[in-house]
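Let me give you the structure first, and then I'll get to my questions.
All protein chains but one are shown at their positions in the complex.
Going by the order they are written in, the chains are A, B and C; count residues from 1 in each one.
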Amino acid sequence: MTQLRTLREIERIFRKKLKKKQLLWVDGSAEHGFTTKKNRDIFRKVLLIPRVLKEIKKINIEKDFFGQKISSPILICPMGGLTQFNKKAEILISKSSEITETPYFFPDNSAYSLREIYNKKKKFLQCYLHLDTDLDFIKMRLEQADKYNCRTIGINVDSPIRPISYNKMDTGYDSRNYVLRLPGYYKRRKLDPLNWKTLEKIRKLTTKPIILKGILSVEDALIATKTGVNSIWISNHGGRVLESDLTSIEQLPKIKRGVKKNIKIIVDGGIRTGSDVIKCLSLGADYIAIGRPIIQGLVADSQLGVTKVLHLFMDEIKVALRLCGFQKISDLSSSNIINNINEK
Amino acid sequence: MTQLRTLREIERIFRKKLKKKQLLWVDGSAEHGFTTKKNRDIFRKVLLIPRVLKEIKKINIEKDFFGQKISSPILICPMGGLTQFNKKAEILISKSSEITETPYFFPDNSAYSLREIYNKKKKFLQCYLHLDTDLDFIKMRLEQADKYNCRTIGINVDSPIRPISYNKMDTGYDSRNYVLRLPGYYKRRKLDPLNWKTLEKIRKLTTKPIILKGILSVEDALIATKTGVNSIWISNHGGRVLESDLTSIEQLPKIKRGVKKNIKIIVDGGIRTGSDVIKCLSLGADYIAIGRPIIQGLVADSQLGVTKVLHLFMDEIKVALRLCGFQKISDLSSSNIINNINEK
Amino acid sequence: MTQLRTLREIERIFRKKLKKKQLLWVDGSAEHGFTTKKNRDIFRKVLLIPRVLKEIKKINIEKDFFGQKISSPILICPMGGLTQFNKKAEILISKSSEITETPYFFPDNSAYSLREIYNKKKKFLQCYLHLDTDLDFIKMRLEQADKYNCRTIGINVDSPIRPISYNKMDTGYDSRNYVLRLPGYYKRRKLDPLNWKTLEKIRKLTTKPIILKGILSVEDALIATKTGVNSIWISNHGGRVLESDLTSIEQLPKIKRGVKKNIKIIVDGGIRTGSDVIKCLSLGADYIAIGRPIIQGLVADSQLGVTKVLHLFMDEIKVALRLCGFQKISDLSSSNIINNINEK
Partner (left out) sequence: MTQLRTLREIERIFRKKLKKKQLLWVDGSAEHGFTTKKNRDIFRKVLLIPRVLKEIKKINIEKDFFGQKISSPILICPMGGLTQFNKKAEILISKSSEITETPYFFPDNSAYSLREIYNKKKKFLQCYLHLDTDLDFIKMRLEQADKYNCRTIGINVDSPIRPISYNKMDTGYDSRNYVLRLPGYYKRRKLDPLNWKTLEKIRKLTTKPIILKGILSVEDALIATKTGVNSIWISNHGGRVLESDLTSIEQLPKIKRGVKKNIKIIVDGGIRTGSDVIKCLSLGADYIAIGRPIIQGLVADSQLGVTKVLHLFMDEIKVALRLCGFQKISDLSSSNIINNINEK
């Protein structure tokens, strides 16, 4: 086994192990993938200002996540279809999540059910739902979230329609043929996609924190907070849904300025290193979510790989935080960056 | 037969099937081709703002085209010399145009005559004329447009002189040697190129909508509307005429602001995906015209390929429209984009 | 003999014919060559606005050059060391200059003397001098300019010291070993380089138009005009002298605005096509000088190649001028371009 020394090394091994069609699935992105690429490139426009000679005793990157202590601002994105790479994918990821004290948004388009993933000791399991306007179904899902002790309810809002992804469509590789079994999600008859009205009803059905994943517009962020959601997850879905050329990082400061202070901001998209994380936090994010790096760890070395990815992220965050002259996440603000993104 | 799954796949097959010299002819562009390349690149500067959780019943991308319902905002560009690729090129394109309910600007530099393309059932045939100052000839062409039931009169305005195209000139490949037969257009003795004065006379000779194709300057757009034309077709001719480094997308908002609301704006140049189309419409275009993708479909799979290209475009437009949170084309406006083009 | 169809084709043949070391000599540029590359890239920032349907009878690109009619705004740059490629290099270039009615700045670091190049019929020979503070030598050179009927006196001002050129130095290729014979210029003992004071004296010694070649700063342009020179030749010497990252095109509008209207502005650097020329003229240049394309023509096909390069340039200028909607050079102005160069 090659040693997994860095996040770059893990990605290299992942690229070596997978077949081209599988890689194109993971790299799957809307149309030609310009948005996915921009997710990475945009970080070059946010500059960190290092500070020196500060008296720093102990670096602490812990955070509170809706009442629970977590070991870093990192969250694990919901990701479907992973049993094509490892028959126990979600089970292993959930174990790493617990070991590393990192919230995991377990998606209902998994090959496993929430019941199968669950055990009593788990503290970091979040549920992530693809909902429509069927209130009976919604109630059933919320009850499960209660039963299986999910701290928060993540809700998908950015995928009401099958996207155009050349990388995935051109190869004719249908991941559904390779997963362990098709999730119930796929079997359900499609009703009208979820909308704001139904969301208002959902808000009344649960007291758990609601997190809306997939928001990019300031207007939607404002509507969401009026509807009473607790957290906005800024995301372009890894560039997989719409070739919008619009990144989370560009919208983050605008949304942060727009919403009330008690609304937690999660951000994802192209975050691959510790300095990326520090930049997001400085721009106003409360939490950072990672997706593809988790798959890379899973493919590179199964559960150990996932755990390694999370530990490496934490190490990198600590180093970058220290070099910016801070000892805790809450010290970060827009004053320790130069934001060269042209804001319109 | 490889399956034609996406527009990217169709372009790939097209590039595989043609010889280098033929490809260079299709890719033919003024001088070194920087303008043709910029036609694609400029779309990265226009960002779509996706909207979520809107209540959307049915996506409708139909449009009215001068009194006729068409199935999408897509138009088929006039293209000459296509019988070098398929002996029945224009006949097949016209059939696809009817099947998909997409207007086709049939060029008078085709190997076929309007009479040969025409049949009584056709509803989407438009004529596209290369005119000079010979009024007798003009009258004859306008009478044909009446006789063969063309709904609009497209007029070429951007090619009064043979352009400098290294891709075409360097190979010494003269498409005229490979077409089915030389169109009458080439045989005519050259008079003075068309000018505004003659256009004024043309305006008086027909009540059909007149569309001027090949305008980039705001001044020309204004003169055109004063002359009484019904539509401005903003185009740099696919970058094939002048290495101007100026794209339609850059000029579109300026021209839209300049002309009266009843003037229909058509735009072309580098539009290859659904998100490109939605960007153009948001910037103010009424219709979007495509050229090279039609050739790609024709080469990849004859009439079926052309039809497939048009259907794929419609699918992609629907998906992008839906992900922007809208259910019909007329909902789009500049408020759903961020325009990062530096406007001078 | 391959047919020389375009300027791009001629460059391709030139690159095929020369050895690597020779190519590196021609491509020779200060330090790493970023400035030479920028000379080309900067044209992408100047956009031409094409105009349509104008009534244009006859395209005329002739110019007056200090009292003499020349067939286009093109001038031939002085270039030393060319007999390494063709034993009769300057003689052939001068012949092409006469045939095409294009001024040729014959450099005194040529393997030939002005006397050898001269014949009575020549009308387009200009002299180009490398001077120091030795007034006797200066007088002798000015007398030769009179005797051999040079219409203007070009004076080198940007090369007072041997530049740092990695392309030339790394190969150890010393062109001086390969030229027909070393010009007198190299044999002279080096005095103090020319300065403004000496230039004032030169101004009093001749009534011929004086052209200063190699100016980039607005301040120097102003000093030059106060000294009574007739023309400013804006140039970074093809990027061969200083890795300044500053191009002629960037400085052209500033210098044009700064100097009096009677001062003729020549510009060179990276001008390779008709659209490049039209852009320079629109930005305020009176004449455009080309260097490397002449060498390319010479290598590709001797005198015929040089003539071909000049004719192709003229053709391309006519086409680009026509497509901008004009029939003569003097119609061009900053109103037919969009200048996206960031001016500081």
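Here is the rule we go by: a contact is a pair of C-beta atoms (placed from the backbone, for glycine too) under 8 Å apart; a residue touches a chain by one contact, two chains touch by 3 or more.
Everything numeric in this text was worked out from a predicted model, so none of it was measured.
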{"item": "Chains shown that the absent chain touches, full complex", "value": "A, C"}
{"item": "Residue among C:His32, C:Lys87 or C:Lys147 touching the omitted chain", "value": "C:His32"}
{"item": "Omitted-chain contact residue, chosen from C:Glu9, C:Glu90, C:Asp108 or C:Asp158", "value": "C:Asp158"}
{"item": "Which of C:Glu55, C:Asp134, C:Asp220 or C:Asp331 contacts the chain that the document leaves out", "value": "C:Asp220"}
{"item": "Residues belonging to subunit A that touch the chain removed from view", "value": "3, 5-9, 12, 43-57, 273-275, 315-316, 318-320, 322-324, 338-340"}
{"item": "Residue ranges of subunit C at the interface with the undisplayed chain", "value": "30-32, 34, 38, 157-158, 160-164, 166, 169-170, 172, 192-197, 199, 212, 214-217, 219-220, 223, 236, 241-246, 250, 342, 344"}
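Assume only the chains that are shown with their structure count from here on.
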{"item": "Relative orientation of copies subunit B and subunit C, as a Cα rotation angle in degrees, nearest 5", "value": "90"}
{"item": "Geometric centre distance via CA averages, subunit C-subunit B, whole Å", "value": "41"}
{"item": "Euclidean distance of C-alpha centroids - subunit A vs subunit C, Å", "value": "58"}
{"item": "Junction residues of subunit B - those touching two or more other chains", "value": "none"}
